[in-house]
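Selected chains from the complex are presented in situ; the others are not included.
Which chain is which? They are A and B, in the order written, and residues in each are numbered from 1.
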Amino acid sequence: MIRIAVLGCGRIGVMHAANIASHPRAGLAGVFDIHAPAAAGVAAKTGARVFASAEAVFASDEVDAVLIATATDTHADLIEMAVAAGKPVLCEKPTDLSLERVNRCATVIAGTKVPVQLGFVRRFDPGHAAVRKAIAAGEIGELHQVVITSRDPAMPPPAYAAVSGGILRDMTIHDLDMARFILGEEVAEVFATGSRLVDPALMEKLGDYDTVAVVLTTASGKQAVITNSRQAVYGYDQRVEALGTRGMALSENRRAHAMTLHTAGFTDRAEPLLDFFIERYREAFDAEIAAFVEAVEAGQPPVVGFEDGRMALVLAEAALKSIAEGRVVRVEEMV
Amino acid sequence: MIRIAVLGCGRIGVMHAANIASHPRAGLAGVFDIHAPAAAGVAAKTGARVFASAEAVFASDEVDAVLIATATDTHADLIEMAVAAGKPVLCEKPTDLSLERVNRCATVIAGTKVPVQLGFVRRFDPGHAAVRKAIAAGEIGELHQVVITSRDPAMPPPAYAAVSGGILRDMTIHDLDMARFILGEEVAEVFATGSRLVDPALMEKLGDYDTVAVVLTTASGKQAVITNSRQAVYGYDQRVEALGTRGMALSENRRAHAMTLHTAGFTDRAEPLLDFFIERYREAFDAEIAAFVEAVEAGQPPVVGFEDGRMALVLAEAALKSIAEGRVVRVEEMV
């Protein structure tokens, strides 16, 4: 039984706590939140212990591993503390909004055998993972082109947008990791363009974008194209497509159920897409915990680790530079 | 070049005339209609010769074969004349509304080598034919169950309904033939039920039904289920499904194009179904002519012949008897 403590009891932390509790070989070792009532709320529902501080979590003999779902700017500190304490850690993305901070954290934890897993949950989505498996099994031959569609149903609240690090570091970063996951080789060049179409005033004010297209190229010439929007009113649009010499694998959107309506004027009218990430990636969040438990049990590196989080941020920074300069940015420029 | 004359220049005859003209190895030998202006209209568009009578068609050296698209009550006479004249014939369904008349016609033409093809056009539909081919290729193993959905977009005009012979002889007959085509063995037992839901007053007056379910069983126990309705406001609903020991083949509906709309409240909203039979079975009508041309060229029996037309009518009569008596009717009772 792997006893996992959850740091951060916001919406995502609460969800993770429930998933940990329902895993057959894991248990909820306790919770912590700087906002005490949030932790108390989870404790009341689950019977889990409330820790008084992060330090108390890392010091506890009753904690085998930690899940970090706190504010982004605490992630790197907590990862360092967890590694120092020898506690395997599953940390929500992004590692940090500052590449410099992430690089420093990388130096601090360099060489550790403590498993550090990054929360790129989409890698665990059954459909997206099946694309990767189809490639690995040779079902589409040599990979040539990846197309990732990733659109939020609506703009996040302005307060969130202001601290999110911008769409590239907050939203596209998932797709950049997905591109690396599907491509199976490192990205060499990045091009991106950003527009302000959904909420031009807010985006202008924040220096952010709400509509983005990214083109990634590997050294061997494989291409990945990402389209992002902050406004897909038909639901959370999440598709991954891979073209190879022998075919195409396509992970399509999902709906809550499969009832369709056919009447005068139209056929096949289906439900909106599953909305939002907690619903859409429900199985993926479960599988993410399961993969973490397995990594901890085996004392092995997790399938998606700290360096994956760092590389996704490198690509996000490269994309921002590309937008700013209107040119292809080589990833080696970012190092 | 097979020179084919078209008898009957209504909507279906006109369509067949155009299909014959566009076939690479067939030509339109001429047209005839008891309503002279109808024939003249086709002639004006196509340059085809107008015959003064059916007799003139059968006597002509410039006619290699005939297509009969006249009123149903003339079909059997014209088939007999065609066979007597040694002209291969493609006759629209049904052969006749009277099984007794069809049986007499069968006796008259018994033993002839002249190809007589019945217009069960749906056998030539690429999708439905692909179901049959999948079965023949063993892709679904041993066939167990067939489900045929066949619904008209709307009630026919009352005048047509009055002379159509009723839904079983007019509409279901196509599905009864499809069942025989897919089953690949003869039907032994028939159950049917009919309701008056779309236009109860008219149906009551005509002694007809607008909503029908039929269950067919072969001697070996294979089942075919047909559902019919005269009112599918979303378009002409035409599906064929075959279940076997190794899988299922399903011929789905078709739309004019594949644009779908996704907006707040729904996704995947597609076009109505292709409506009506001339549009839905466009490729099938072409393939039907092609099969006739091949049968005539080869001097071989057509793939769907006179006896298929007769058996479909036998099943329609059995279904009517089943509705009347509330019981399973054995096909051998009808002989």
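Observations on the model:
By definition in this document, a residue touches a chain if its C-beta (ideal position, glycine included) is under 8 Å from a C-beta of that chain, and two chains touch if they have at least 3 such contacts.
Quantities reported herein were computed from a predicted structural model and do not represent experimental measurements.
This homomeric assembly is drawn with 2 chains in place; in total, the structure file defines 4 copies of the chain.
Definition applied: only the chains that are shown with their structure count from here on.
In this assembly, the C-alpha centroid of chain A lies 57 Å from the C-alpha centroid of chain B. Only residues 233-235, 253, 255, 260, 262-273 of chain B touch chain A when the two sit together in their complex.
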